[in-house]
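Every protein chain of the complex appears in place save one, which is left out.
Moving on to chain A:
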Amino acid sequence: METIKSVADLHKIRTSILEAKQKQIVENDNKKLVEIKVAMATCGIASGAKAVMDFFREELPKRNIVANVKQTGCMGYCYAEPTLEITIQDEKPVVFGYVDLKKADEIIEKFIKKGELVDGIIPIKYELAN
């Protein structure tokens, strides 16, 4: 277990996190890495986000796609839950709304495999402070 005893330790941990990501890319035969973030606040879970996240976690390995599927908090699109954000390495993140299992399947087959956009995209309209 790493403990942070000084400011330098904090920076060291941050560097190691970034290095681990780089390592994953190399281990992935330099194929583009896919990161999927599922909005899993109470409201997202209530509208079915957990099932969608489990679907990605089960299906992606079966379909030979290496991806990091992770939960996050509220993205703010309550009107379009469940929502998720997919970032294909080196590309801009794309947000999808109203994702049910059928849509999730379509996203894997069309967007993740072929880079093709599908219905239900939420254009990002905010700036971030960091």
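What we mean here is this: contacts are C-beta pairs under 8 Å (C-beta built on N, C-alpha and C of every residue); 3 or more make two chains touch, one makes a residue touch a chain; residues count from 1.
In this section, contacts and distances are computed from a predicted model.
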From "4-vinyl reductase 4VR domain-containing protein", "Branched-chain amino acid ABC transporter permease", "NADH-quinone oxidoreductase subunit NuoF" or "3-isopropylmalate dehydratase small subunit", the hidden chain's UniProt protein name: "NADH-quinone oxidoreductase subunit NuoF"
Where the missing chain touches chain A, by residue: 1-7, 10, 13-14, 17-18, 32, 37, 39, 41-43, 45, 70-80, 85, 88, 97-98, 113-123, 125-130
